[in-house]
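For this depiction, one protein chain was excluded, whereas all remaining protein chains were kept in their positions.
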Amino acid sequence: MDASTLRKIFQQVKSGRISPDDAVARLRHLPFEDLGFAKVDHHRRLRLGLPEVIFSKGKTPQQVAGIFKRMSKHGGNVLATKAEPEHFRAVKKVSGKAEYRELAQAIVLKQDKTRYGKGTVAVISAGTSDIPVAEEALVTAEAMGNDVAHLYDVGVAGIHRLLANKTVLEDARVVIVCAGMEGALPSVVGGLVGVPVIAVPTSIGYGAAFKGLAALLGMLNSCASNVSVVNIDNGFGAGYVASMINRL
Amino acid sequence: MDASTLRKIFQQVKSGRISPDDAVARLRHLPFEDLGFAKVDHHRRLRLGLPEVIFSKGKTPQQVAGIFKRMSKHGGNVLATKAEPEHFRAVKKVSGKAEYRELAQAIVLKQDKTRYGKGTVAVISAGTSDIPVAEEALVTAEAMGNDVAHLYDVGVAGIHRLLANKTVLEDARVVIVCAGMEGALPSVVGGLVGVPVIAVPTSIGYGAAFKGLAALLGMLNSCASNVSVVNIDNGFGAGYVASMINRL
Amino acid sequence: MDASTLRKIFQQVKSGRISPDDAVARLRHLPFEDLGFAKVDHHRRLRLGLPEVIFSKGKTPQQVAGIFKRMSKHGGNVLATKAEPEHFRAVKKVSGKAEYRELAQAIVLKQDKTRYGKGTVAVISAGTSDIPVAEEALVTAEAMGNDVAHLYDVGVAGIHRLLANKTVLEDARVVIVCAGMEGALPSVVGGLVGVPVIAVPTSIGYGAAFKGLAALLGMLNSCASNVSVVNIDNGFGAGYVASMINRL
Amino acid sequence: MDASTLRKIFQQVKSGRISPDDAVARLRHLPFEDLGFAKVDHHRRLRLGLPEVIFSKGKTPQQVAGIFKRMSKHGGNVLATKAEPEHFRAVKKVSGKAEYRELAQAIVLKQDKTRYGKGTVAVISAGTSDIPVAEEALVTAEAMGNDVAHLYDVGVAGIHRLLANKTVLEDARVVIVCAGMEGALPSVVGGLVGVPVIAVPTSIGYGAAFKGLAALLGMLNSCASNVSVVNIDNGFGAGYVASMINRL
Amino acid sequence: MDASTLRKIFQQVKSGRISPDDAVARLRHLPFEDLGFAKVDHHRRLRLGLPEVIFSKGKTPQQVAGIFKRMSKHGGNVLATKAEPEHFRAVKKVSGKAEYRELAQAIVLKQDKTRYGKGTVAVISAGTSDIPVAEEALVTAEAMGNDVAHLYDVGVAGIHRLLANKTVLEDARVVIVCAGMEGALPSVVGGLVGVPVIAVPTSIGYGAAFKGLAALLGMLNSCASNVSVVNIDNGFGAGYVASMINRL
Amino acid sequence: MDASTLRKIFQQVKSGRISPDDAVARLRHLPFEDLGFAKVDHHRRLRLGLPEVIFSKGKTPQQVAGIFKRMSKHGGNVLATKAEPEHFRAVKKVSGKAEYRELAQAIVLKQDKTRYGKGTVAVISAGTSDIPVAEEALVTAEAMGNDVAHLYDVGVAGIHRLLANKTVLEDARVVIVCAGMEGALPSVVGGLVGVPVIAVPTSIGYGAAFKGLAALLGMLNSCASNVSVVNIDNGFGAGYVASMINRL
Amino acid sequence: MDASTLRKIFQQVKSGRISPDDAVARLRHLPFEDLGFAKVDHHRRLRLGLPEVIFSKGKTPQQVAGIFKRMSKHGGNVLATKAEPEHFRAVKKVSGKAEYRELAQAIVLKQDKTRYGKGTVAVISAGTSDIPVAEEALVTAEAMGNDVAHLYDVGVAGIHRLLANKTVLEDARVVIVCAGMEGALPSVVGGLVGVPVIAVPTSIGYGAAFKGLAALLGMLNSCASNVSVVNIDNGFGAGYVASMINRL
Partner (left out) sequence: MDASTLRKIFQQVKSGRISPDDAVARLRHLPFEDLGFAKVDHHRRLRLGLPEVIFSKGKTPQQVAGIFKRMSKHGGNVLATKAEPEHFRAVKKVSGKAEYRELAQAIVLKQDKTRYGKGTVAVISAGTSDIPVAEEALVTAEAMGNDVAHLYDVGVAGIHRLLANKTVLEDARVVIVCAGMEGALPSVVGGLVGVPVIAVPTSIGYGAAFKGLAALLGMLNSCASNVSVVNIDNGFGAGYVASMINRL
């Protein structure tokens, strides 16, 4: 039941062709969703400044480029994660202002420059191998209109490096911590700051790291109470959650 | 927005106080769920002959009895699963016609004697230890208005016993198979019948049975294509799914 | 002991060469299976309108084509799942009417157009990545003589899209729901319909999705009682079970 | 090296007894932690309005009462989680204003009535069995100075109940969702709101629920991007993270 | 179709009332299992000297005693495993010659003293805690008519003790090895003997022993090729398999 | 201390140069293993008719050929498992009588034609995909001097095919059963025969088959007591254990 | 073959009754272990100052007391781990000088006061709940003749407390770190010290701690290279390994 259908009922009521009681009955038997709710959803992302997002893995460069082009027409930011250079080359042809963030394996088109976030989102990573995930989080936060800062390669076995750069932590409104192997860094960071910490386990490691499971379990059992966790290697999710928080 | 609110809008339209267009706009901003959907849900179970169900584990006898009493007022069948004798004693006081099905650990009140199922639901179990789960499935199917049959202790290591009683299988419109340990029986049964088979892994076994995991995995990997699976020890779920099928 | 052997015994009894008692004894020591049961099995699939099925993975195009050709001679439908374009090219040469269903990665030869199913089998998928599994289920249901409908990309995080298309669900006699990641869709669908729901976990997702394990566990623990589950990515199995149900 | 030691060095520098260079050298060889950092930590909780927390499980009533008494002297709120009635009776004797929140199994002493949270923290639970975990989250949020709201028993199999109460969600600044079994609710809620969602898997369920593992995996794989997760049954953690967010 | 039914058909053939061809047809449509196969199964155990076995766990003393009494009437040996002293007291009343093997937690009634095994079955255990499982294997082998020998507490960390008693191994026709923790003993034993080794993982250990899983995996990966494995704590199964082998 | 060293001591004792007591002391401080035990091991395989075995995976064709050549000089049978055609081509050049068993992916050189096994080893497989593992078991049993028989593609979902070929089972002294997916076949076979059954889980299957884990767990929990299990895909191990048994 | 047997052979050689060659042959066929190796093992513990150890769990007070008494006669230290007060009361009666270390749940009898360790073994624990395991490690190290130091409740979420007590770490020759939950402490400690770190995961935690699995995996994946790990809750093992190291 779209608007015109609905209007027709009201006009019939107005003209006396059907009684209010009949109209009530008829309305109740119509699927509510035809009332136009779907369309609200259609424009919601844009209105909220949420970027359009494409998960590139398993899609051909042509597919990604096609979706990217269509999405870029809405005027908001567009983000393609897990994108290979081939994906970018295809996208570049249809969307000349798109940029490739190599470390993050992400393609970004910034059309909406609004600052939606109130403070800074800091992204911390334990090892150099965790940087791709950290960068994905960082790019996501940027695409969602946040100031960002980062601090990489500050794992717990060299705790001094982290402590020596505490300023980055202290200035952040939300902190994202990416770590593989034993995943201990979020607990340490959580103990140092008084803001929410989003922990991202990475699949870095081997053997009993079990592709991120060790880090995931470690983070879920963090002894720091201000830590919550997203899926293994889910830098995008962490950036998204952090952005949601930073808008409050 | 309940019916009276809705009626009021229509009356305002009728009386010309608001235009059809305004009414459309106002309606669209009202939460659809106030249109009375919730109440539909309220009566749906009864209308469909679905029993009210109480999961007794972790509830006191008094709690079960209280819920049982309230539910029995709707006039449909009431089923309390995983019920201990203490639960039954409490229920008996408030609902004199309730019966205790000891093997199934279930309390049943049959108020609706309609035959909703078109054929017979057969319940098969591999070992004697699987019988409680099998009986829960059987009692559920009965409470949902099905003819039932059963065949117990026909595990695959003594395949002759199963073959010697093939008639029970051949007469069924849906077959439920309960098995613990290696959970192989559903595959064998699935190969013998041409109707849907609902497999129920049970937590019977020890060591590498891992509380039903071995049986569960076995059933999910069944080489018989007409087999689908419910949760470990979920006799109720199997009886419910089978009843749904038998009504078609 | 084939029919002729059996006949010989009876003729010996008739002619008095052996007594009925001796015949009984002799029969009992003969393997029952020689009574021709195997042959019943041989023709059963055809008689029931069940398609011949080939699992193409791990087979060469020549092997699949060879089996396909042999099977197509029985006059029933033939279905090759998990088939690559190379498989199809080889099959096409030996069975000109075979069609390739690309999304489903399936080759189908429809020789038997009988409608075996009484109602419609609806196939629902949560995300676009789940479509291959959903299509495999759909093609299977078609090959087994069912009317089918589908509804794709209606995941639980955008519940409005599902609700807006409830008609597909309401018109179905059996519903198949394919979902990866958290596998939540079957529970929501199960709560909306009053017919059996077959849930298919897909291996879509990464990290803690553990190749479909998260979705599988989610579906086995569904809070909707009319849900049963098949193996991860087992679109064929879901289509088969749904067809079995739809014939009842 | 406490403040007095430090002052002594400076006085020696001032009086010329040691040169600035010697002072630098001496300082560098002293453990930094004696500079009084530990004491900052000592008062930090109080200054930030963070409650003192006791995990009662595995502690005797006397132990809990003793710690509770000592902690209550700092003037802040005190929270004892997983507390049995015996624990409360012992606490009540030493801290007359402490209250027992039975559903949450928590003892609370509210001495600091400051509103630290800017908006409302909404706590949602899927089933009635999830309520204890939900209540722990709620009590924690209250003890940390937040306005709270709750909505219980709105599981995904009856999606109408959730939709019918969407207002609670829409009014919240942070949402906590507790669910066992398949853990699907956070995805649905995440799709309905534009604020951060903290998901808490509960150990409710049996069989393949594996004591909360199914729900945990489901939540980590949520298709809603604004969801992050805490440990199984960790209502406290969820309340804490939500409070951290709500203060921003 | 029992013998009399069958005889009737043959008599009708003999008397010419039905033709041999009709008889063939009728026979083929009768369930083969009525040909009396089931009864073969009924007496098979006794004829082969296989003991009747009762798994006592989860059964009341009265239940075990009842089954024990009934089984003992067949004249063969009767074995009740996982039996508590209460079980034995109840059995003793109905079967005066039954003995309780305390270490093995088994009740044995030896009525058939035939030596079915050709050589000796040796049972080896790694630690003293593994002895109950080892004894269950030993009692089973005895009840199945084998000469037995044992060697306990010869774990791999004190390899000298095993080597110092190599004679027991060298004299055995089949060797059963029970070990918990790392489950390494079967590999060492397998390397020392030239006969089949049945490995039994036990649930002895803690932490990462995961209730026998570590030992089970160790044994399945044994680098000794003459090792096969039974379920965790399945002393009975090991004794049974060893007896089967020793009869050859 | 080899024989000559030992002899020297005895000669010194004989000649009176050292006293018996000194000799005892000296002997006790010598490593026992120099007494020539190692050499016993060296010739043991040959004396017992055990084949030399090479695990080809991860070795280059040249490496396999080199080892094969060296081993073939001892005069016994040589078996290279998991061998690719390239491996065979290299082996063929250095050992012209070696044969390639394609299905089993094994290279065999039969130099010792002794019949070590007393009866027949039967190898059964559930599906056609399990045949490589079954063939490895079969080739191993042959190379170890056993008569062999096989029965393939007799899975439990078509139990008739197995029953129709029961003779193969009845004639065997040991039975090897290979099955993937749910791994149910060993239980059924175990119930039909009165000899030891060696179960081999295969990694055939997908999704919840978890690369053979489902089959492995199923077999460990077999309700047939005469079943023991070897590692996933370990056809060689099964053939070895069966050969050990068949020699008794 | 004990010393006297051996001497006899030599005497026969001396007296010429057997030739050196015959002696060599006879010796080679005797089991080497009779050469007295076993006895070496018998006294080895004592000579090395290794304590006799009893694992009390699952043993009655009488059993523990009996073993304790027998062991104490050798003159070395005796240690009973996982001992309840009842165990101690029984031991006290037979060994008046035995002491009960309540926190460690250990009974110790110190008869050998030698300092076997060259430096100090430091035991660190993350939380107060980890103290029992830490104390077991500490008591073990003491019983094996080491100077010990400890530092408890210095978890990574409050890294300042650890840093503020770095002296304990710096003075140690070996460090044992006990931690449950995320098990992150060993990595931090490993980064601070230049000596071997023995990590002990504890079963402290709930939910996704999976009884110590999370901590175990974390420690195995430690990014500090000087960390090795023992079993969950294995305080004894850690104390033992540390003592071995400290003796070097």
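Every chain is named by a letter (A, B, C, D, E, F and G) in the order it is written, and numbering of its residues begins at 1.
Throughout what follows, a contact is a pair of C-beta atoms (placed from the backbone, for glycine too) under 8 Å apart; a residue touches a chain by one contact, two chains touch by 3 or more.
Note that the structure is predicted; figures quoted are calculated from it, not measured.
K.L.:
Considering the complete complex, identify which of E:V78, E:V108 or E:A126 is in touch with the unshown chain.
P.N.:
Looking across E:V78, E:V108 or E:A126, the contact with the absent chain belongs to E:A126.
K.L.:
From the list E:A90, E:A106, E:I176 or E:M219, which touches the chain that is not on show?
P.N.:
The one listed residue touching the chain not shown is E:M219.
K.L.:
Which residue among G:K59, G:H87, G:R173 or G:K211 touches the omitted chain?
P.N.:
Considering the complete complex, G:R173 is the one touching the chain left out.
K.L.:
Which positions on subunit A touch the chain that was left off?
P.N.:
The missing chain touches subunit A at positions 129, 158, 160-161, 163-167, 206-209.
K.L.:
On subunit G, where is the contact patch with the chain that was removed from view?
P.N.:
44, 48, 53, 118-119, 173-174, 194-196, 198, 216, 220-221, 225-232, 236-238, 240-241, 244-246, 248
K.L.:
In the full complex, which bits of subunit F touch the chain not displayed? Write them out.
P.N.:
Residues 31-34, 37-38, 41, 58, 201, 203, 211-213, 216, 231-234 of subunit F touch the chain absent from view.
In this section, only the chains that are shown with their structure count from here on.
K.L.:
Equivalent interface to B-F, which of A-C, C-E or A-G, with over half of contact pairs matching by residue number?
P.N.:
When the contact pairs of B-F are compared with those in A-C, C-E or A-G, A-G matches.
K.L.:
Would you kindly tell me how far, in whole Å, the mean C-alpha position of subunit D lies from that of subunit C?
P.N.:
50
K.L.:
How many Å are there between the centre of subunit C and the centre of subunit G, using C-alpha atoms for each centre?
P.N.:
For subunit C versus subunit G, the centre distance works out to 59 Å.
K.L.:
At least two partner chains per residue is the criterion; list those residues in subunit G.
P.N.:
In subunit G, the residues touching two or more other chains are 32-33, 37, 158, 163, 207-209, 213.
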